[in-house]
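A quick write-up on the structure given underneath.
With one protein chain withheld, the remaining protein chains of the complex are depicted in position.
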Amino acid sequence: MLVVDVTVAILLTIGMFFMFIGAIGLLRFPDFYTRLHATGKCDTLGEGLIIVGLIIYHLFHYPGTPLVTVKLLFLIIFIFIANPTAIHALVKAAYRRGVKPWRWGEGRR
Amino acid sequence: MEATGDTFHLKNEQKGEEKMISMFLVIGLLTVVTILLCLYRAVVGPGVFNRVAAVNVVGTKTVVLLVIMGYIFERPLFFDIPLLYAMLNFIGTLVFAKYLERGELCSW
Partner (left out) sequence: MEVGGREKMNRGEQGFGIVVTFCIMFLFWLILSGVFDAFHLITGGICSAIVTLISHGLLVKGRGERVLPKSLRLLLYIPWQLWQIVLANVDVAYRVLHPKMPINPRVIEFETSLRGDFALATLANSITLTPGTITIFVEPGKGKFWVHALAKEHADAHLVDKTMQGKVAHVFMEW
């Protein structure tokens, strides 16, 4: 069981690192569009890694209920499709409403 | 985790499982820290678009937090709730974006 535990720990740590990158990007970047770059994608990947780690954990520690892994797989697929679509909807609305993109050398917004 | 009296033992007690559960607790606490970091942008962010984006991000991180909590409390049948909340968060953000783009929700 040690190999499984170490794999799950590594996957969870890497996923957590990407989610931290997402939160830090939300604070550090100077403009609305660039902030969405950082969070929308790093968040999605970090979540995917965490849930994959939990699927591996579930397969080895709860062998009686294998259908739950299918539910978690649906969750991953749904997040990979839905998160970029929500980001695209927000960016399209902002562009139509006239939020100007930031160029190198301007002040923070 | 069932607390019988003053001792606490897990339902499927195996060697080394307590270490995994405490690691899940640490990961859950780190997720809460990232949610608090995002709340700064939700409060400060100039304009309405930054705030809506921050709320969407908080919703996504909440889904992860719910899945991890399902494993901390050893209830593997819990996972309908994160799936539903992910869908609700997605639809909420889409409705907000549609309203902000057009100025109205239905065009009747």
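As written, the chain order gives the labels A and B, with residue 1 at the start of each chain.
The working rule: a residue touches a chain if its C-beta (ideal position, glycine included) is under 8 Å from a C-beta of that chain, and two chains touch if they have at least 3 such contacts.
Because the structure is a prediction, the values reported are computed rather than measured.
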Residues of subunit A in contact with the chain not shown: 17-18, 21, 24-25, 28-29, 31, 33-34, 36-38, 40-42, 44-45, 67, 70-71, 74, 80-81, 84-85, 87-89, 91-92, 95, 101-104
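Going forward, only the chains that are shown with their structure count from here on.
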Subunit A and subunit B: spacing of chain centres that average the CA atoms, whole Å: 12
Interfacial residue positions of subunit B with respect to subunit A in the complex: 12, 14, 16-17, 19-20, 23, 27, 30-31, 34, 37-38, 40-41, 46-47, 49-50, 52-54, 56-57, 60-61, 63-64, 67-68, 71, 76-77, 79-80, 82-83, 86-87, 90, 93-94, 96-98, 100-101
Residues of subunit A touching subunit B in the complex: 1-2, 5, 8-9, 12, 16, 19-20, 22-24, 26-27, 32, 35-36, 39, 43-44, 46-47, 50-51, 54, 57-58, 61-62, 65, 68, 71-72, 74-75, 78-79, 82-83, 85-86, 89-90, 92-94, 96-97, 99, 109
